[in-house]
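Note that this complex is displayed minus one protein chain, with the remaining chains in position.
Right, subunit A next:
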Amino acid sequence: MAASKRARDRHVMDSVYPVIELLFLLIACSELCDAATVVDVYRLIQYDISGVPFGSRLAGLNHHAASMHFPPSSDLSRTVLIIPLRELNISFVKEYISQRQPLGGLLFLLPQMFNYENKGGGGGVDSNHLEHGSEELRNVLNELEQLLIHSNIPYPVYFTFEDGDTEAVLADIKRNDATGQPATATTGGYKLVVSVSEPKKIVSPTITNIQGWLPGLKTDGDNQLPTIAIVASYDTFGASPGLSVGSDSNGSGAVALLEIARLFSILYSNPNTRGRYNLLFGLTSGGPYNYNGTQKWLRSVDQRLRESIDYAICLNSVGSWDNELWIHVSKPPENAYIKQIFEGFSNVAEELGVKVGLKHKKINISNPRVAWEHEQFSKLRVTAATISELSAAPELLERTGGIVDSRNFVNETSVIKSVKLIAESLARHIYGFQEKNIQIFADNSSLAVNSFYVKSWLELLSRTPRVAPFLPKNDPFILALKKELEDHTHEVNMQHEVFDGMFTFYDSSKAKLNIYQVASVTFDLLLLLVLGSYLIVLFSILVISTRGLDDLISLFRRPPSRKVKTA
(Lines give C-alpha, C1' and ligand atoms only; values in the text may rest on other atoms or scores of the structure.)
Protein backbone atom coordinates (compact mmCIF):
# COMPACT_ATOMS: atom_id res chain seq x y z
CA MET A 1 0.00 0.00 0.00
CA ALA A 2 2.72 2.38 1.04
CA ALA A 3 4.85 1.37 -1.90
CA SER A 4 2.07 2.02 -4.35
CA LYS A 5 1.45 5.37 -2.75
CA ARG A 6 5.11 6.24 -3.07
CA ALA A 7 5.02 5.20 -6.68
CA ARG A 8 2.04 7.39 -7.26
CA ASP A 9 3.80 10.27 -5.56
CA ARG A 10 6.79 9.79 -7.78
CA HIS A 11 4.50 9.75 -10.76
CA VAL A 12 2.98 13.03 -9.67
CA MET A 13 6.40 14.53 -9.10
CA ASP A 14 7.52 13.38 -12.53
CA SER A 15 4.65 15.17 -14.14
CA VAL A 16 5.36 18.29 -12.13
CA TYR A 17 8.96 18.62 -13.33
CA PRO A 18 8.06 19.67 -16.87
CA VAL A 19 5.82 22.33 -15.42
CA ILE A 20 8.67 23.64 -13.30
CA GLU A 21 10.98 23.55 -16.29
CA LEU A 22 8.46 25.47 -18.31
CA LEU A 23 8.27 28.03 -15.56
CA PHE A 24 12.02 28.54 -15.58
CA LEU A 25 11.99 28.78 -19.33
CA LEU A 26 9.35 31.48 -19.10
CA ILE A 27 11.43 33.37 -16.59
CA ALA A 28 14.44 33.12 -18.86
CA CYS A 29 12.48 34.31 -21.87
CA SER A 30 10.96 37.21 -20.04
CA GLU A 31 13.79 39.55 -20.90
CA LEU A 32 13.59 38.79 -24.58
CA CYS A 33 10.03 38.79 -25.67
CA ASP A 34 8.26 41.65 -24.02
CA ALA A 35 8.96 44.59 -26.30
CA ALA A 36 6.09 46.18 -28.14
CA THR A 37 8.07 47.34 -31.13
CA VAL A 38 11.47 46.23 -32.30
CA VAL A 39 13.14 48.06 -35.14
CA ASP A 40 16.49 47.69 -36.82
CA VAL A 41 18.72 50.64 -36.16
CA TYR A 42 22.07 51.53 -37.60
CA ARG A 43 24.60 53.27 -35.47
CA LEU A 44 26.58 56.27 -36.55
CA ILE A 45 30.09 55.21 -37.38
CA GLN A 46 32.66 55.46 -34.61
CA TYR A 47 36.28 55.89 -35.62
CA ASP A 48 39.53 57.59 -34.73
CA ILE A 49 41.87 59.39 -37.08
CA SER A 50 45.33 59.07 -35.54
CA GLY A 51 43.81 58.89 -32.09
CA VAL A 52 41.39 61.79 -32.50
CA PRO A 53 37.87 60.48 -31.83
CA PHE A 54 35.07 61.00 -34.34
CA GLY A 55 31.50 59.84 -34.69
CA SER A 56 29.21 58.48 -32.02
CA ARG A 57 31.16 57.32 -29.00
CA LEU A 58 28.45 55.27 -27.30
CA ALA A 59 26.16 52.44 -28.33
CA GLY A 60 23.93 51.53 -25.39
CA LEU A 61 20.69 53.44 -25.09
CA ASN A 62 18.04 53.45 -22.39
CA HIS A 63 16.18 56.74 -22.34
CA HIS A 64 12.81 58.32 -22.84
CA ALA A 65 11.92 59.59 -26.26
CA ALA A 66 11.10 63.14 -27.28
CA SER A 67 10.34 64.82 -30.57
CA MET A 68 11.61 68.08 -31.96
CA HIS A 69 8.66 69.82 -30.34
CA PHE A 70 10.11 69.41 -26.90
CA PRO A 71 9.35 72.30 -24.55
CA PRO A 72 12.15 74.84 -24.42
CA SER A 73 14.46 74.88 -21.43
CA SER A 74 13.83 71.23 -20.68
CA ASP A 75 16.69 69.01 -19.70
CA LEU A 76 17.47 66.64 -22.52
CA SER A 77 20.43 64.89 -20.98
CA ARG A 78 18.31 61.79 -20.39
CA THR A 79 16.19 62.04 -23.51
CA VAL A 80 16.50 60.62 -26.97
CA LEU A 81 15.47 63.07 -29.64
CA ILE A 82 13.71 61.45 -32.57
CA ILE A 83 14.26 63.58 -35.65
CA PRO A 84 12.70 62.67 -38.98
CA LEU A 85 14.85 63.78 -41.86
CA ARG A 86 11.84 65.50 -43.41
CA GLU A 87 11.63 67.86 -40.44
CA LEU A 88 15.32 68.15 -39.83
CA ASN A 89 16.60 71.56 -38.93
CA ILE A 90 20.26 71.19 -39.74
CA SER A 91 21.31 74.36 -37.96
CA PHE A 92 19.72 73.08 -34.75
CA VAL A 93 21.69 69.84 -34.92
CA LYS A 94 24.83 71.73 -35.83
CA GLU A 95 24.41 74.04 -32.89
CA TYR A 96 23.66 71.19 -30.53
CA ILE A 97 26.70 69.25 -31.58
CA SER A 98 29.10 72.16 -31.72
CA GLN A 99 28.07 73.45 -28.30
CA ARG A 100 28.31 69.92 -26.97
CA GLN A 101 24.95 70.18 -25.31
CA PRO A 102 24.01 67.16 -23.19
CA LEU A 103 21.65 64.78 -24.89
CA GLY A 104 20.62 61.21 -24.17
CA GLY A 105 20.84 60.23 -27.79
CA LEU A 106 19.70 60.94 -31.30
CA LEU A 107 17.55 58.83 -33.57
CA PHE A 108 17.19 59.95 -37.17
CA LEU A 109 14.28 58.67 -39.20
CA LEU A 110 15.25 58.38 -42.83
CA PRO A 111 12.75 58.22 -45.68
CA GLN A 112 12.31 54.79 -47.24
CA MET A 113 14.00 55.87 -50.45
CA PHE A 114 17.35 55.58 -48.71
CA ASN A 115 16.60 52.05 -47.58
CA TYR A 116 18.40 49.55 -49.76
CA GLU A 117 16.35 46.71 -48.30
CA ASN A 118 13.17 48.35 -49.49
CA LYS A 119 12.14 46.32 -52.49
CA GLY A 120 8.97 48.16 -53.35
CA GLY A 121 10.45 51.62 -53.17
CA GLY A 122 11.65 51.61 -56.73
CA GLY A 123 14.78 49.47 -56.63
CA GLY A 124 14.83 49.07 -60.37
CA VAL A 125 13.21 52.28 -61.46
CA ASP A 126 15.17 55.44 -61.75
CA SER A 127 14.78 58.92 -60.55
CA ASN A 128 11.46 59.78 -62.19
CA HIS A 129 9.70 57.57 -59.64
CA LEU A 130 11.06 59.49 -56.71
CA GLU A 131 8.73 61.50 -54.62
CA HIS A 132 8.57 65.22 -54.74
CA GLY A 133 11.35 67.05 -52.96
CA SER A 134 13.67 64.08 -52.86
CA GLU A 135 16.53 66.18 -54.17
CA GLU A 136 16.18 68.53 -51.21
CA LEU A 137 16.06 65.63 -48.79
CA ARG A 138 19.16 64.27 -50.37
CA ASN A 139 21.01 67.54 -49.90
CA VAL A 140 19.91 67.74 -46.28
CA LEU A 141 21.00 64.18 -45.65
CA ASN A 142 24.31 64.83 -47.32
CA GLU A 143 24.92 67.84 -45.12
CA LEU A 144 23.86 65.89 -42.03
CA GLU A 145 26.08 62.98 -42.92
CA GLN A 146 29.13 65.16 -43.39
CA LEU A 147 28.39 66.96 -40.15
CA LEU A 148 28.05 63.74 -38.17
CA ILE A 149 31.09 62.10 -39.70
CA HIS A 150 33.31 64.98 -38.76
CA SER A 151 32.03 65.53 -35.22
CA ASN A 152 32.85 63.86 -31.97
CA ILE A 153 29.49 63.06 -30.40
CA PRO A 154 29.52 61.76 -26.83
CA TYR A 155 26.14 60.01 -27.03
CA PRO A 156 24.64 57.28 -29.20
CA VAL A 157 23.35 58.31 -32.60
CA TYR A 158 21.21 55.89 -34.59
CA PHE A 159 19.51 55.85 -37.95
CA THR A 160 16.38 53.99 -38.84
CA PHE A 161 13.74 54.15 -41.52
CA GLU A 162 10.26 55.55 -41.46
CA ASP A 163 7.65 52.85 -41.24
CA GLY A 164 4.28 52.32 -39.64
CA ASP A 165 5.64 51.54 -36.21
CA THR A 166 8.11 54.36 -35.87
CA GLU A 167 5.67 56.86 -37.31
CA ALA A 168 2.95 55.85 -34.86
CA VAL A 169 5.37 56.16 -31.98
CA LEU A 170 6.55 59.54 -33.18
CA ALA A 171 3.00 60.80 -33.57
CA ASP A 172 2.29 59.74 -29.99
CA ILE A 173 5.40 61.43 -28.71
CA LYS A 174 4.59 64.62 -30.58
CA ARG A 175 1.15 64.68 -29.04
CA ASN A 176 2.69 64.21 -25.65
CA ASP A 177 5.22 66.96 -26.26
CA ALA A 178 2.52 69.30 -27.50
CA THR A 179 0.80 69.16 -24.12
CA GLY A 180 3.93 70.67 -22.68
CA GLN A 181 5.07 67.80 -20.54
CA PRO A 182 8.38 66.30 -21.52
CA ALA A 183 8.48 62.56 -21.28
CA THR A 184 10.54 61.66 -18.27
CA ALA A 185 10.28 58.99 -15.63
CA THR A 186 7.38 60.78 -13.97
CA THR A 187 5.06 61.20 -16.93
CA GLY A 188 5.52 57.98 -18.82
CA GLY A 189 5.67 57.92 -22.57
CA TYR A 190 8.03 55.88 -24.66
CA LYS A 191 11.31 54.41 -23.69
CA LEU A 192 13.91 53.51 -26.27
CA VAL A 193 16.27 50.72 -25.36
CA VAL A 194 19.24 49.43 -27.28
CA SER A 195 21.10 46.92 -25.21
CA VAL A 196 24.51 46.33 -26.68
CA SER A 197 27.87 46.08 -25.09
CA GLU A 198 30.36 48.86 -25.35
CA PRO A 199 31.78 49.14 -28.86
CA LYS A 200 35.19 47.58 -29.22
CA LYS A 201 38.01 48.39 -31.59
CA ILE A 202 38.09 46.26 -34.68
CA VAL A 203 41.41 44.52 -34.42
CA SER A 204 43.55 44.27 -37.53
CA PRO A 205 40.90 44.87 -40.17
CA THR A 206 41.84 43.72 -43.64
CA ILE A 207 41.32 45.19 -47.04
CA THR A 208 41.03 42.96 -50.04
CA ASN A 209 42.08 43.82 -53.56
CA ILE A 210 41.05 41.58 -56.41
CA GLN A 211 42.96 41.51 -59.66
CA GLY A 212 42.24 39.80 -62.95
CA TRP A 213 44.31 39.48 -66.08
CA LEU A 214 43.54 39.22 -69.78
CA PRO A 215 46.76 38.38 -71.62
CA GLY A 216 47.22 39.87 -75.08
CA LEU A 217 48.32 37.98 -78.15
CA LYS A 218 52.08 37.65 -78.25
CA THR A 219 53.75 37.38 -81.63
CA ASP A 220 57.31 36.13 -81.97
CA GLY A 221 58.95 39.50 -82.12
CA ASP A 222 57.42 40.84 -78.93
CA ASN A 223 59.36 40.75 -75.77
CA GLN A 224 56.69 42.02 -73.49
CA LEU A 225 53.30 43.39 -74.36
CA PRO A 226 52.19 46.70 -72.97
CA THR A 227 49.45 46.60 -70.37
CA ILE A 228 46.39 48.73 -69.84
CA ALA A 229 45.03 48.73 -66.32
CA ILE A 230 41.38 49.35 -65.49
CA VAL A 231 40.84 50.00 -61.83
CA ALA A 232 37.93 50.80 -59.59
CA SER A 233 37.71 50.87 -55.85
CA TYR A 234 34.65 49.09 -54.54
CA ASP A 235 34.45 49.88 -50.85
CA THR A 236 32.57 52.72 -49.19
CA PHE A 237 32.53 54.91 -46.16
CA GLY A 238 29.52 56.69 -44.69
CA ALA A 239 27.75 57.85 -41.59
CA SER A 240 26.64 54.32 -40.85
CA PRO A 241 28.61 51.22 -41.83
CA GLY A 242 25.39 49.23 -42.11
CA LEU A 243 23.88 51.64 -44.62
CA SER A 244 26.80 52.75 -46.75
CA VAL A 245 26.02 51.01 -49.99
CA GLY A 246 27.55 53.63 -52.26
CA SER A 247 25.61 52.96 -55.43
CA ASP A 248 27.33 55.77 -57.28
CA SER A 249 30.62 56.03 -55.39
CA ASN A 250 31.90 53.66 -56.27
CA GLY A 251 29.37 50.94 -57.02
CA SER A 252 28.89 52.36 -60.50
CA GLY A 253 32.64 52.23 -61.15
CA ALA A 254 32.89 48.62 -60.03
CA VAL A 255 29.93 47.65 -62.19
CA ALA A 256 31.43 49.42 -65.17
CA LEU A 257 34.70 47.58 -64.58
CA LEU A 258 32.97 44.20 -64.47
CA GLU A 259 31.08 44.94 -67.69
CA ILE A 260 34.24 46.12 -69.44
CA ALA A 261 35.97 42.93 -68.31
CA ARG A 262 33.08 40.91 -69.67
CA LEU A 263 33.16 42.68 -73.04
CA PHE A 264 36.90 42.32 -73.50
CA SER A 265 36.85 38.71 -72.36
CA ILE A 266 34.61 38.00 -75.35
CA LEU A 267 37.07 39.70 -77.65
CA TYR A 268 40.12 38.09 -76.05
CA SER A 269 38.69 34.59 -76.11
CA ASN A 270 39.11 34.49 -79.85
CA PRO A 271 42.74 34.58 -81.10
CA ASN A 272 41.64 36.64 -84.13
CA THR A 273 40.32 39.45 -82.01
CA ARG A 274 42.80 39.22 -79.20
CA GLY A 275 44.55 42.54 -78.87
CA ARG A 276 48.22 43.19 -78.54
CA TYR A 277 47.79 44.67 -75.12
CA ASN A 278 47.47 42.90 -71.81
CA LEU A 279 44.50 44.04 -69.79
CA LEU A 280 44.75 44.24 -66.04
CA PHE A 281 41.58 44.61 -64.00
CA GLY A 282 41.81 45.72 -60.40
CA LEU A 283 39.02 46.01 -57.87
CA THR A 284 40.65 47.83 -55.02
CA SER A 285 39.60 48.46 -51.48
CA GLY A 286 40.41 51.27 -49.11
CA GLY A 287 39.23 53.91 -51.56
CA PRO A 288 37.86 56.36 -49.01
CA TYR A 289 41.11 56.30 -47.06
CA ASN A 290 43.37 57.95 -49.62
CA TYR A 291 43.21 54.86 -51.84
CA ASN A 292 45.14 52.90 -49.29
CA GLY A 293 44.37 49.59 -50.99
CA THR A 294 45.45 50.83 -54.42
CA GLN A 295 48.76 51.94 -52.98
CA LYS A 296 49.36 48.55 -51.35
CA TRP A 297 48.31 46.73 -54.47
CA LEU A 298 50.67 48.73 -56.67
CA ARG A 299 53.53 48.18 -54.25
CA SER A 300 52.95 44.45 -54.26
CA VAL A 301 52.61 43.84 -58.00
CA ASP A 302 55.63 42.72 -59.94
CA GLN A 303 57.90 45.60 -60.87
CA ARG A 304 58.11 44.46 -64.49
CA LEU A 305 54.37 44.33 -64.74
CA ARG A 306 54.08 47.77 -63.21
CA GLU A 307 56.56 49.15 -65.68
CA SER A 308 54.72 47.54 -68.55
CA ILE A 309 51.56 49.46 -67.74
CA ASP A 310 50.98 51.81 -70.62
CA TYR A 311 48.31 53.67 -68.75
CA ALA A 312 45.71 53.07 -66.13
CA ILE A 313 42.08 54.11 -66.26
CA CYS A 314 40.45 54.51 -62.86
CA LEU A 315 36.68 54.56 -62.66
CA ASN A 316 35.04 56.67 -60.03
CA SER A 317 31.38 57.64 -59.73
CA VAL A 318 30.02 57.19 -63.22
CA GLY A 319 26.42 56.44 -62.33
CA SER A 320 24.57 59.76 -62.28
CA TRP A 321 25.80 62.02 -65.05
CA ASP A 322 23.83 63.39 -67.91
CA ASN A 323 26.04 64.96 -70.42
CA GLU A 324 29.53 65.59 -69.23
CA LEU A 325 32.19 63.29 -67.91
CA TRP A 326 35.58 64.37 -66.64
CA ILE A 327 38.99 62.89 -67.11
CA HIS A 328 41.17 63.79 -64.17
CA VAL A 329 44.89 63.62 -64.65
CA SER A 330 47.91 64.71 -62.68
CA LYS A 331 50.25 65.17 -65.58
CA PRO A 332 49.94 68.34 -67.63
CA PRO A 333 47.57 68.08 -70.61
CA GLU A 334 50.44 68.71 -72.97
CA ASN A 335 51.89 65.32 -72.08
CA ALA A 336 51.78 63.04 -75.12
CA TYR A 337 50.13 60.11 -73.37
CA ILE A 338 47.51 62.31 -71.76
CA LYS A 339 46.81 63.95 -75.09
CA GLN A 340 46.39 60.55 -76.68
CA ILE A 341 44.02 59.29 -74.00
CA PHE A 342 41.99 62.46 -74.03
CA GLU A 343 41.70 62.55 -77.78
CA GLY A 344 40.66 58.91 -77.86
CA PHE A 345 37.95 59.53 -75.32
CA SER A 346 36.69 62.77 -76.79
CA ASN A 347 36.38 61.26 -80.27
CA VAL A 348 34.20 58.47 -78.97
CA ALA A 349 32.30 60.87 -76.75
CA GLU A 350 31.48 63.02 -79.74
CA GLU A 351 30.03 60.01 -81.53
CA LEU A 352 27.98 59.10 -78.47
CA GLY A 353 26.78 62.67 -78.15
CA VAL A 354 28.32 63.41 -74.77
CA LYS A 355 31.08 65.72 -73.65
CA VAL A 356 34.36 64.84 -72.02
CA GLY A 357 36.41 67.39 -70.17
CA LEU A 358 39.98 67.23 -69.00
CA LYS A 359 40.93 68.35 -65.49
CA HIS A 360 44.50 68.64 -64.42
CA LYS A 361 45.42 68.59 -60.74
CA LYS A 362 49.03 68.46 -59.68
CA ILE A 363 49.91 66.03 -56.96
CA ASN A 364 51.87 67.00 -53.93
CA ILE A 365 54.13 64.14 -52.87
CA SER A 366 54.43 65.41 -49.30
CA ASN A 367 50.67 65.64 -48.83
CA PRO A 368 49.22 62.37 -47.54
CA ARG A 369 45.84 63.25 -49.02
CA VAL A 370 45.17 61.39 -52.26
CA ALA A 371 42.00 62.68 -53.82
CA TRP A 372 41.87 60.48 -56.92
CA GLU A 373 42.81 56.89 -57.44
CA HIS A 374 45.05 57.70 -60.39
CA GLU A 375 47.27 59.78 -58.13
CA GLN A 376 48.50 56.58 -56.50
CA PHE A 377 49.63 55.46 -59.97
CA SER A 378 51.11 58.84 -60.74
CA LYS A 379 53.15 58.70 -57.55
CA LEU A 380 54.81 55.60 -58.96
CA ARG A 381 55.26 57.31 -62.31
CA VAL A 382 52.60 55.32 -64.10
CA THR A 383 50.43 57.29 -66.48
CA ALA A 384 46.89 57.21 -65.18
CA ALA A 385 43.59 59.01 -65.39
CA THR A 386 40.38 58.91 -63.43
CA ILE A 387 37.06 58.96 -65.24
CA SER A 388 34.45 60.57 -63.08
CA GLU A 389 31.29 62.61 -63.21
CA LEU A 390 32.73 64.82 -60.46
CA SER A 391 34.36 67.93 -61.77
CA ALA A 392 36.45 68.61 -58.69
CA ALA A 393 38.37 66.43 -56.28
CA PRO A 394 36.35 65.49 -53.20
CA GLU A 395 37.64 66.10 -49.71
CA LEU A 396 38.66 63.27 -47.43
CA LEU A 397 35.59 61.11 -46.59
CA GLU A 398 33.43 63.08 -48.95
CA ARG A 399 31.60 61.36 -51.81
CA THR A 400 32.61 57.97 -50.52
CA GLY A 401 29.26 56.24 -50.83
CA GLY A 402 27.42 57.04 -47.63
CA ILE A 403 23.75 56.74 -46.76
CA VAL A 404 22.87 59.46 -49.20
CA ASP A 405 24.35 57.53 -52.10
CA SER A 406 21.41 55.21 -52.66
CA ARG A 407 20.27 53.27 -55.67
CA ASN A 408 17.44 55.67 -56.36
CA PHE A 409 19.83 58.39 -57.38
CA VAL A 410 21.83 56.25 -59.76
CA ASN A 411 20.78 55.86 -63.33
CA GLU A 412 21.89 52.67 -65.01
CA THR A 413 21.81 54.34 -68.41
CA SER A 414 24.63 56.58 -67.18
CA VAL A 415 26.64 53.53 -66.25
CA ILE A 416 25.90 51.96 -69.62
CA LYS A 417 26.97 55.15 -71.40
CA SER A 418 30.18 55.22 -69.39
CA VAL A 419 30.92 51.60 -70.18
CA LYS A 420 30.32 52.23 -73.84
CA LEU A 421 32.57 55.27 -73.84
CA ILE A 422 35.41 53.62 -72.00
CA ALA A 423 35.26 50.24 -73.72
CA GLU A 424 35.02 51.83 -77.15
CA SER A 425 37.94 54.16 -76.52
CA LEU A 426 40.07 51.36 -75.10
CA ALA A 427 39.24 49.06 -77.99
CA ARG A 428 40.12 51.67 -80.56
CA HIS A 429 43.40 52.25 -78.82
CA ILE A 430 44.12 48.54 -78.57
CA TYR A 431 43.22 47.73 -82.16
CA GLY A 432 44.52 50.97 -83.61
CA PHE A 433 41.22 52.23 -84.98
CA GLN A 434 41.64 55.73 -83.64
CA GLU A 435 40.79 57.56 -86.79
CA LYS A 436 38.26 55.15 -88.19
CA ASN A 437 34.62 55.42 -87.43
CA ILE A 438 33.98 51.83 -86.41
CA GLN A 439 31.71 50.91 -83.56
CA ILE A 440 33.09 47.81 -81.93
CA PHE A 441 30.54 47.58 -79.12
CA ALA A 442 27.58 48.62 -81.23
CA ASP A 443 24.13 48.22 -79.82
CA ASN A 444 22.25 45.04 -80.78
CA SER A 445 25.47 43.31 -81.74
CA SER A 446 26.87 40.38 -79.81
CA LEU A 447 29.30 42.81 -78.26
CA ALA A 448 26.69 45.28 -77.06
CA VAL A 449 26.72 46.45 -73.48
CA ASN A 450 24.37 44.18 -71.56
CA SER A 451 22.00 46.41 -69.65
CA PHE A 452 20.64 43.51 -67.59
CA TYR A 453 24.09 42.60 -66.45
CA VAL A 454 24.81 46.18 -65.47
CA LYS A 455 21.48 46.49 -63.75
CA SER A 456 21.74 43.31 -61.74
CA TRP A 457 25.24 44.09 -60.54
CA LEU A 458 24.19 47.59 -59.69
CA GLU A 459 21.31 46.15 -57.65
CA LEU A 460 23.65 43.83 -55.82
CA LEU A 461 26.15 46.56 -55.04
CA SER A 462 23.35 48.86 -53.94
CA ARG A 463 22.21 46.25 -51.46
CA THR A 464 25.59 45.50 -49.95
CA PRO A 465 27.13 47.83 -47.40
CA ARG A 466 30.84 47.74 -48.11
CA VAL A 467 32.76 49.64 -45.47
CA ALA A 468 36.10 47.86 -45.69
CA PRO A 469 36.89 47.35 -41.98
CA PHE A 470 33.45 45.80 -41.49
CA LEU A 471 33.85 43.49 -44.47
CA PRO A 472 35.62 40.30 -43.42
CA LYS A 473 38.22 38.71 -45.64
CA ASN A 474 35.92 35.98 -46.90
CA ASP A 475 32.73 37.93 -47.07
CA PRO A 476 30.33 36.40 -49.61
CA PHE A 477 30.30 39.69 -51.46
CA ILE A 478 34.07 39.71 -51.97
CA LEU A 479 33.94 36.08 -53.04
CA ALA A 480 31.16 36.95 -55.49
CA LEU A 481 33.27 39.73 -57.00
CA LYS A 482 36.19 37.35 -57.31
CA LYS A 483 34.00 34.68 -58.87
CA GLU A 484 32.64 37.18 -61.38
CA LEU A 485 36.08 38.38 -62.34
CA GLU A 486 37.21 34.75 -62.63
CA ASP A 487 34.43 34.15 -65.14
CA HIS A 488 35.84 36.79 -67.45
CA THR A 489 39.56 36.98 -66.79
CA HIS A 490 42.48 34.74 -65.95
CA GLU A 491 44.84 34.50 -63.03
CA VAL A 492 42.42 36.14 -60.65
CA ASN A 493 43.88 36.56 -57.25
CA MET A 494 42.87 38.20 -54.05
CA GLN A 495 45.28 40.19 -52.04
CA HIS A 496 44.54 40.61 -48.35
CA GLU A 497 46.32 43.50 -46.76
CA VAL A 498 46.22 44.66 -43.20
CA PHE A 499 44.40 47.93 -43.04
CA ASP A 500 46.76 50.15 -41.19
CA GLY A 501 47.34 53.81 -41.23
CA MET A 502 45.71 56.39 -39.11
CA PHE A 503 42.16 55.01 -39.02
CA THR A 504 40.74 52.95 -36.14
CA PHE A 505 37.20 51.64 -36.28
CA TYR A 506 34.78 50.41 -33.67
CA ASP A 507 32.22 47.66 -34.04
CA SER A 508 28.49 47.31 -33.21
CA SER A 509 27.22 49.14 -36.23
CA LYS A 510 23.81 47.48 -36.29
CA ALA A 511 21.44 46.89 -33.40
CA LYS A 512 17.86 46.26 -32.43
CA LEU A 513 15.95 49.11 -30.88
CA ASN A 514 13.17 48.19 -28.48
CA ILE A 515 10.45 50.76 -28.09
CA TYR A 516 8.47 50.34 -24.89
CA GLN A 517 5.42 52.21 -23.86
CA VAL A 518 6.00 52.79 -20.19
CA ALA A 519 3.84 53.93 -17.32
CA SER A 520 5.05 56.67 -15.07
CA VAL A 521 6.13 56.26 -11.48
CA THR A 522 3.27 58.51 -10.37
CA PHE A 523 0.83 56.17 -12.03
CA ASP A 524 2.30 53.24 -10.14
CA LEU A 525 2.19 55.18 -6.89
CA LEU A 526 -1.41 56.10 -7.50
CA LEU A 527 -2.22 52.51 -8.32
CA LEU A 528 -0.57 51.39 -5.10
CA LEU A 529 -2.66 53.90 -3.18
CA VAL A 530 -5.86 52.74 -4.80
CA LEU A 531 -5.04 49.09 -4.23
CA GLY A 532 -4.08 49.72 -0.64
CA SER A 533 -7.31 51.48 0.12
CA TYR A 534 -9.23 48.77 -1.71
CA LEU A 535 -7.67 46.11 0.49
CA ILE A 536 -8.29 48.12 3.64
CA VAL A 537 -11.92 48.67 2.72
CA LEU A 538 -12.26 44.99 1.89
CA PHE A 539 -10.72 44.08 5.21
CA SER A 540 -13.04 46.39 7.12
CA ILE A 541 -16.13 45.14 5.33
CA LEU A 542 -15.21 41.53 5.95
CA VAL A 543 -14.45 42.10 9.60
CA ILE A 544 -17.64 44.02 10.14
CA SER A 545 -19.79 41.52 8.29
CA THR A 546 -18.35 38.45 9.97
CA ARG A 547 -17.32 39.62 13.40
CA GLY A 548 -19.02 42.94 13.88
CA LEU A 549 -17.90 46.51 14.20
CA ASP A 550 -16.61 46.10 17.71
CA ASP A 551 -14.04 43.61 16.58
CA LEU A 552 -12.74 46.01 13.98
CA ILE A 553 -12.37 48.72 16.58
CA SER A 554 -10.75 46.36 19.03
CA LEU A 555 -8.29 45.37 16.31
CA PHE A 556 -6.97 48.87 16.30
CA ARG A 557 -6.87 49.03 20.05
CA ARG A 558 -4.96 45.86 20.49
CA PRO A 559 -1.42 47.10 19.93
CA PRO A 560 -1.28 49.42 22.93
CA SER A 561 -2.77 46.75 25.17
CA ARG A 562 -0.08 44.33 24.04
CA LYS A 563 2.55 46.89 24.87
CA VAL A 564 1.13 47.06 28.37
CA LYS A 565 1.37 43.32 28.61
CA THR A 566 5.00 43.18 27.60
CA ALA A 567 5.82 45.99 29.94
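The definition used in the following text is that a residue touches a chain if its C-beta (ideal position, glycine included) is under 8 Å from a C-beta of that chain, and two chains touch if they have at least 3 such contacts; residues count from 1.
In this text, contacts and distances are computed from a predicted model.
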**Item:** Undepicted complex member, UniProt protein name, chosen from "NADH-ubiquinone oxidoreductase chain 1", "ATP synthase mitochondrial F1 complex assembly factor 2", "UBC core domain-containing protein" or "BOS complex subunit TMEM147"
**Value:** "BOS complex subunit TMEM147"
**Request:** Check each of A:S73, A:N223, A:N270 or A:T546 against the chain that is not shown and name the one that touches it.
**Result:** A:T546
**Residue in contact with the excluded chain [from A:I266, A:I438, A:V498 or A:L535]** = A:L535
**Complete:** Only one of A:I49, A:L225, A:L460 or A:V518 touches the unshown chain, namely A:V518
**Request:** For the chain that got dropped from the picture, name the residues of subunit A it touches.
**Result:** 12, 15, 23, 26-27, 29-30, 34-36, 185, 188, 191, 193, 514, 516-519, 521, 524, 527-528, 531-532, 534-535, 538-540, 542-543, 546-547
